[in-house]
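What follows is a set of notes on a single structure, which appears directly below.
All protein chains but one are shown in place.
Chain IDs A and B follow the sequence of writing; residue 1 opens each chain.
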Amino acid sequence: MKEFLEGSRAVAEAIKLCKPGVISAYPITPQTHIVEELALMVAEGKLNSQFINVESEHSAASLVLGAVATGVRVFTATSSQGLLYMAEVLFNIAGMRFPVVMTCANRAISAPLNIWNDQQDSVSMRDTGWVQLFAEDIQEAVDFHFMAYRIAEDKSIMLPVMVCMDGFILTHGIETVDMPSQEQVDKFLPAYSALYKLDPQNPITMGLVADPDYYTEARYALHQTNREVLDLIPKVTKEFSGIFGRVYNGLIEEYQTKDAQRVIVAMGSVCGTIKEVVDELRKKGKKVGLLKITAYRPFPIRQIYEALKNVPKVAVLDRALSLGSYAPLFSEVKAVFGTKKKKPQVISSFIAGLGGRDITKDSIKEIFRLLTAKELSGEFIDLKPELLKETYEQ
Amino acid sequence: MFGPHTTKPQTAKKTKTGSWRTESKPKFLQKECIGCNMCVLICPEACISGGEKKYDVDYTYCKGCGNCAMICPKKDIIMVKE
Partner (left out) sequence: MSNSLFSPGHTACAGCGQSLAARLVIDACGANTIIANNTGCLEVFSSKYPESAWGVPWIHSLFENAAAVASGIEAALKFLGKKEGINVIAQAGDGGTADIGLQALSGMFERGHDILYVCYDNEAYENTGIQRSGLTPYGANTTTTPIGKELLLGNIRFKKPMPEIANAHGIPYVATASAAFPQDVQRKVKKAISIRGAKYIQIHVPCPLGWRHASDLTISVGKLAVETGLYPLIEYENGKLTAVRQIQPKPVEEYLKPQGRFKHLLNNPEQIKIIQAIADNNIEKYGLRVKTEVKSEASS
């Protein structure tokens, strides 16, 4: 049913339809509305769930770890500092192969303190072993949560999934969303049936010490399973479209890339803006396109290769930094082509939209303008040089 | 794909910690025993068993710590050379 909803509210509705048994989170802007909506649903008797207010994000993640280990579907959400605070628990959850689903309302990372949107938080957690899906709009944010549980709980996978949605832009923005019915969700997502759990009827030991004789294989298995998710996602999106009607690739989205001379690669809500610019420029005869990355982890190497191998000029737009080195998404896109024969002539790196600085249509046009035969490394768009000084001044 | 992950219960029994003993091991004289059960209760390895004034050590696991000999109120357990 089509409703006009705030993104956070839409995500909360989606979670409600997934019927988690335990929800635990700690408040941090801009995730707050998601969790508040869920608390209200529980208070109104609309959602039967144990809703636990914890004293930190580290405990929120630990609590859902304990709950999912006991065989119950769980949910948590966070942003920025909170995501970093629970970082060691994220590695732990993935390593212990628990199907936790979490929303990350993407927000910049301190210092300096900034509550507005960029992608540094979830990008900084790319090594954890979590599947990371980036939503372009609120409909995707909603739909990806259903898929997240389906992917996570697949008995051959058993990995946690993080649905990333740009803070404020998608969490506090209001869009028309097609909310599915409980019947549709139940058809797509069966009740959670744990592959292993804490049960006095069948005791097992979880979270053992693995010395050098065993650790590598545990990590190898985790890595392989992450790669296997690349094969699972297309199956899941196919099932999804059969039940809900909406069609997703799930790994990437190729927007006017087939004959494009210049393509921007990006993740998240900025893709909506880029699509509008692509449409505008196409009307003027410019052959431009967008490659949207939906699944950042696992990284869809083969799909990116196929999409870009014949594109002469590629601009990778990063909304995060790997300070002191190549920007994260750029370095991985570049690595896809390595020493391959077919590859773009130019892959340039652009940084924009840090700490909530708007990426306007003009910013995107600037990127296309700067995407020439000259390869650029870490070019900041909309930088304000007047704020920069060589030496420290009060 | 799954690798080293979880374990079945009480698989530690495979490790024969009795091989750790180098100096001494307990000997149950079974002469003055009053059946207080303290030796069973305080063995860190849970390798002393029995009841009704008859007790025994499972030497496969006994590390030879000597607490049983120390605690026996009747000195009915002594540590002897390994």
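For the reader, a short list of remarks on this structure follows.
Rule of thumb we're sticking to: a residue touches a chain if its C-beta (ideal position, glycine included) is under 8 Å from a C-beta of that chain, and two chains touch if they have at least 3 such contacts.
Predicted model only: the values in this text are computed from it and were never measured.
The chain that is not drawn here is touched, among residues A:59, A:139, A:249 or A:331, by A:59. Of the listed residues A:50, A:331 or A:360, the one in contact with the hidden chain in the full complex is A:50. Only one residue from A:156, A:181 or A:205 touches the chain missing from this view: A:205. Residue positions on chain A in contact with the hidden chain: 21-22, 24, 48-50, 52-56, 58-60, 62-72, 74, 88-89, 92, 96, 197-200, 202-211, 214, in rising order. If you put the missing chain back, the residues of chain B touching it would be 4, 7-17, 20, 38, 40-49, 58, 60-61, 63-67, 69-71, 79.
In this text, only the chains that are shown with their structure count from here on.
Centroids of chain A and chain B (each the mean of its C-alpha atoms) stand 54 Å apart. Those residues of chain A lying in contact with chain B across their complex are 96-97, 158, 196, 203-206, 208, 210, 214-215, 217-222, 224-225, 228.
Interface of chain B with chain A (complex): residues 1-9.
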